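Excluded from the complex is one protein chain; the other protein chains are retained at their positions.
And now, chain A:
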Amino acid sequence: MLRAGCQLLGQASVAKTGSNNFALEFVRWRRKPRWLPVAKSKLFRVPERKKQTEEERTELMRLHNQYKTQLRSVRQYLREEVIRYEETSTADHIVLTPEQEEAEFQRCLDENAAWNAAIAKEREIRLAKERDEKVVYVQERLEAKKLRDEERLERANARVLHEIEQSKTFITRENLDAAIETALANPVDHNFAIDMGGNLYYGRNATQFPQETTNEPPQQALSN
């Protein structure tokens, strides 16, 4: 029995049987290896032949002859059946004449052309629709761009006007001296604290501030 193998035989069988070895089992029924001699107790054992009487033998011979004849005829029938089936069932064996082949080819061509025409019609409709959609889309985008540009121009104009408005109070070279004069004439004291109520608390007298500054600026300028 195949499953009765030692370790080496088992591995060889696994390699041989490929993917179906789930059905094999090598753990049980480990026999001795083939190269070991016959056991002493079995050395002189002669296996008994199965008894077969003459009568039985002749009967079996007769039956076998009969069986073989019958099986041969059955086989013959099945072979013919297979051949018949192969001839009738498959279309590969039917040989066409050149005209028939030409006609078949023409039929296929026509069918293909019809399909192509139908698909072309569909495609035309689809492409026209897509073109229209594209035109509408581009138009929308162009209008949106025009609007955007106008808005931007407006914003820029407004900014320019604002800047012009602002530039009236700018200090330029011409009115620099006047600006300095006014600044010196109107000193501002930022040294104050402020509370939640918005009240200002001056820490020191702001009137002293201009006198000190009149003396000190030359020195500061030098030190800087």
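The criterion applied here is as follows: a contact is a pair of C-beta atoms (placed from the backbone, for glycine too) under 8 Å apart; a residue touches a chain by one contact, two chains touch by 3 or more; residues count from 1.
Methods note: contacts and distances are computed from a predicted model.
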Among "DNA-directed RNA polymerases I and III subunit RPAC1", "Ubiquitin-conjugating enzyme E2 1", "Small ribosomal subunit protein bS16m" or "Elongator complex protein 4", the UniProt name of the subunit that does not appear here: "Small ribosomal subunit protein bS16m"
Residue touching the undisplayed chain, where the options are A:78, A:160 or A:184: A:78
Those residues of chain A which, in the complete complex, touch the missing chain: 2, 13, 16-25, 28, 56, 60, 63-64, 66-67, 70-71, 74-75, 78-83
